[in-house]
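Note that one protein chain is taken out, while the other chains of the complex remain in position.
To keep things simple, chains are lettered A and B as they appear, and every chain counts its residues starting from 1.
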Amino acid sequence: MAESSYVPTVLQDAVNWAQKYSLFTYPFATACCAMEFMSTMGPRYDIARFGAEFPRFSPRQADLLIVIGTITERQAPVLRRVYDQMPDPKWVMAFGVCASTGGFYQNYTVTPGADQIIPVDVYVPGCPPRPEQVLDGLMTLQQRIQDHRGHVQQQVGNTAAIGYTDRRRLPVLQDGTSMTLLPDERMPQDGRVR
Amino acid sequence: MAQRLIDFLARERPTAVIETVTHVGDEIALIHREHLVDVLTLLRDHPDTKMNMLSDLTVVDYLGQSPRFEVVYQLYSILHKHRLRVKVGVDEADDDCWVPTVTQLWHAANWAEREAWDLYGVRFEGHPDLRRILMYEEFVGHPLRKDYPQNGRQPLIRRPDAPSTDDQTTRLLPDSHDRRVS
Partner (left out) sequence: MSSPVAPPGRPLPTTAAETYDPRGPQAGELPLSPSMQAFAEEAERLPTDELIVNMGPSHPAMHGTVRVVLRIDGETIKDADVQIGYLHRGFEKECESATYTQIFPYVDRLNYVSPMLNNVGFAMAVEKLLGLTALIPERAEYIRVIMGEIARACDHLTCVFASLAELGGLTAFFWGNRAREHLWELLEDVSGARLTHSYCRIGGVAWDLTKNFEPKCREKLVKVRGLVADIRKLVERNRIFLDRMQGVGVISAEDAISYGMTGPCLRACGVAYDVRKDHPYSVYDHFDFDVPIADEGDNLARYLVRMEELEQSLRIVEQALAQIPPGPVLVDDPLIALPAKREVYNSIEGMIAHFKHIMDGLRVPAGEAYSYTEGGNGELGFYIVSDGSGRPYKNRCRPPCFYTSSAFRQMILGANIADVVPIFGSINMIGGECDR
């Protein structure tokens, strides 16, 4: 094995190299940072130079989830569902400080960072970050992919989404509302401060 | 300076008005709840007022005072270009914490009343569709009340212990591709 391990390593390098320059992005755009994301896509900053210009608005075809903007508690199950629908290998970039930590919104409705819901690989701070910062974050991610280093954050595990597997079998829109938890799946009602 | 509208109200509906104030140029009328629909209909339809736009509807929570809540209607007339603020006091007790709906007068009241119900818990009797609008259905309580804690999060997704976000302390796994959410 010692002699033959060279070839798989080089092959893995080649695969990584190919992956890092063909990131299909899924922009999960919710808030202010979407304006800067538009600029990053736009003519002056041109994310296309880094092989990540092609937004796929279906998570099933994307391999880089960019969480752009504030994630609220109401939005959290949606983000989790989008992430779970993406095929492996997949990466996540938290675009802006709200997606990284919740930013200066520390209150009853804002999730303190997308990493509470899904694993995040690259954090791009800024409110909103300048496009240069985003490109820097993208290059950092590409380096990570090339180095084959895995995610920054450990996987949150399959208990993260309550009853997710159960709910996946339910028709999403039977009564016009989805994401509804069964009574016994809800969090305790008293003082649910995390 | 501006007195015309509150004078009009005091003249037309003297029993409905509790108090009228002019503050920094705004005309304000505090009225009884049982006369609310009557007064607002008058203001909307009378040719002298023609308040055809409900500019805004909100609630102020004066915790510790009685009545605790004040429902605030900002009225505007596109025709006459004047404004009036109408306020109604609402008590805290659960069976008394309501005002009649004005959705039959302005379409704008529909969402505005839903929001006031969602965030302050003031019921609007007769509203056709009084659901939460900004928060989710699973949310318990009314977050903009003064006694709701600012950090009172009610997550829909259970979270593990706060995962480390520090690159240096993370255990780097050999192959990221094998890890998946089952």
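Methods note: a contact is a pair of C-beta atoms (placed from the backbone, for glycine too) under 8 Å apart; a residue touches a chain by one contact, two chains touch by 3 or more.
Please read these numbers as outputs of a predicted model, since none were measured by experiment.
In the full complex, the chain left out of view touches A, B. Touching the missing chain, out of B:I6, B:I31, B:V71 or B:M135, is residue B:M135. Of the candidate positions B:A10, B:V37 or B:M53, contact with the hidden chain is made by B:M53. As for the chain not pictured, it touches subunit A at residues 27-32, 34-36, 38-39, 41-44, 55, 57, 68-70, 72, 74-75, 78-79, 82, 104-105, 107-110, 127-128, 130, 172-173, 176-178. Residues 23-26, 28, 52-56, 58, 60-61, 72, 74, 78, 81, 83, 85, 103-104, 106-108, 110-112, 115, 119, 128, 132-136, 143-144, 150 are the ones on subunit B that touch the missing chain.
The definition used in the following text is that only the chains that are shown with their structure count from here on.
Here the spacing of subunit A and subunit B, counted between their Cα centres, is 35 Å. Listed in rising order, the residues of subunit A touching subunit B in the complex are 73-74, 76-77, 80, 83-84, 88-89, 106-109, 111, 113, 115-117, 119-120, 123, 148-162, 177, 179-181, 186-187, 189, 191-194.
Remark: subunit B residues 135-138, 140, 143, 148-160, 162-165, 167, 170-177, 179-182 touch subunit A in the complex.
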